[in-house]
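Entry: chain A
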Amino acid sequence: MDREEGCLLEIDDLSKTFKGLHAVENYHLRLSPGEILGIIGPNGAGKSTVFNLLTGHLRPTRGSIRFRGQDITRLPPDRIAALGIGRTFQNIRLFASMTVLENVVSARQLKERSGIIATLLSWPSFHRTEQRLASEATENLGLFGLADRAGKAATSLPYGDQRRLEIVRALALGPTLLLLDEPTAGMNNQESMFVLDLIRRIRDQYKLTIILVEHNMPLVMQLCERIQVLNYGQIIAEGTPEQVRADPKVVESYLGRAMEDSKDAEARNG
Partner candidate 1 sequence: MKTRLAIVLVAAAALILVGCGGKGGGNTIKIGMLFNMTGAQASLDAPSANGANLAAKEINAAGGVLGKQIKLVSFDGKSDAATIGTAATQLAQTEKVVAMFGFSDSDMVMAAAPTAAKAGIVFVTSGATSPKLPDQVPDYLYLACFGDNVQAAAGAEYAINSLKAKTVYLLIDKGMEYTLLLGKYFKERFVEQGGTVVLEDNYQTGDKDFSAQITKLKGQKAKPDMLYIAAGPDDVGTIVKQFRDAGVKSPIMGGDGYDTPLLVQVAGKGAENVYFTTHSLMDPKLGTDAVKKFIAAYQAEFKVPPENAFAGLGYDTVKLLADSIKRAGSADPKAIRKALQATKDLPGVTGAITYQEGSRIPQKGVTVILVKDGTFTLAQEVVPQKVPQP
Partner candidate 2 sequence: MLKLETVDVAYGHVQALDGVSIEVRDGELVALLGANGAGKSTTLMAISGIVRPRAGTLTYNGVDLAKSSPFDIVGLGVIHCPEGRRIFGGLTVLENLKMGSMRRAEKQGVRKDIDWVFSLFPVLAQRRHQSGATLSGGEQQMLAIGRALMAEPRLLMLDEPSLGLAPLLVQAIFKVIRELHHRGVTILLVEQNVRQALAVADRGYVLSTGKVMLEGTGKDLRSNPEIEQAYLSAAPGARA
């Protein structure tokens, strides 16, 4: 496989087998900086598995992953995160014993923290660092309209806010590449649209590259410049939203009559 210059992420021949079952097979990707890529496909198609392979939570059976030219195929998740790949999860994974602010700080502190001596001796530098972490985290929260909730227990937030908080937290890591796993799952359309807007904003503001796994078609279609469609662990289609939408394989295996249904509904409502 050739290596391309200026590529942020290069994945070749990535495969993962669970007990003989091919969860992901021969997955490949070239991602340029600043791109928003969508991955769609039916449940069990291997979308989350790709994320988990990419972030080191699973070890691939075969293949290679290079991030900014560095081979990260077999690195543990914390090392990969430290290199600049942040992610959110399909099911919310906030730190339940912490406040909203602490959740964000716990990500920010990867880049900046006091040493153990300064901590134990409670040196002024320790308190300065803590204060800076807190104010930066508050700033991050402000972007998502969560600043006023900073002192609340993270798990006491309404569902939608929890999802947003997870994104803030992943952002606080200061990633180059952000992986969002169904960021709008369980949200109503208003909330979804808010998130859509946000993803665009953070992409521009933080110069991020984003990969998005979503079932919310309208969101994916509006947001992504490029879409990969997975089925049974394999890429069955790739291209612009229009290309993908028009691909008969995609319609058959995934979109099904949903589009027609929605047309029906529109017709009825209209």
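Candidate selection criterion: all candidates are chains of the complex that A comes from, given by their letters.
Everything below uses one rule, namely that a contact is a pair of C-beta atoms (placed from the backbone, for glycine too) under 8 Å apart; a residue touches a chain by one contact, two chains touch by 3 or more; residues count from 1.
Please read these numbers as outputs of a predicted model, since none were measured by experiment.
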| item | value |
| --- | --- |
| Touching chain, any copy counted, for chain A within the complex - options 1 or 2 | 2 |
| Parts of chain A lying in touch with candidate 2, wherever the complex brings them together | 41-44, 156, 158-160, 186-193, 215-219, 253-259, 261-263, 265-266, 269 |
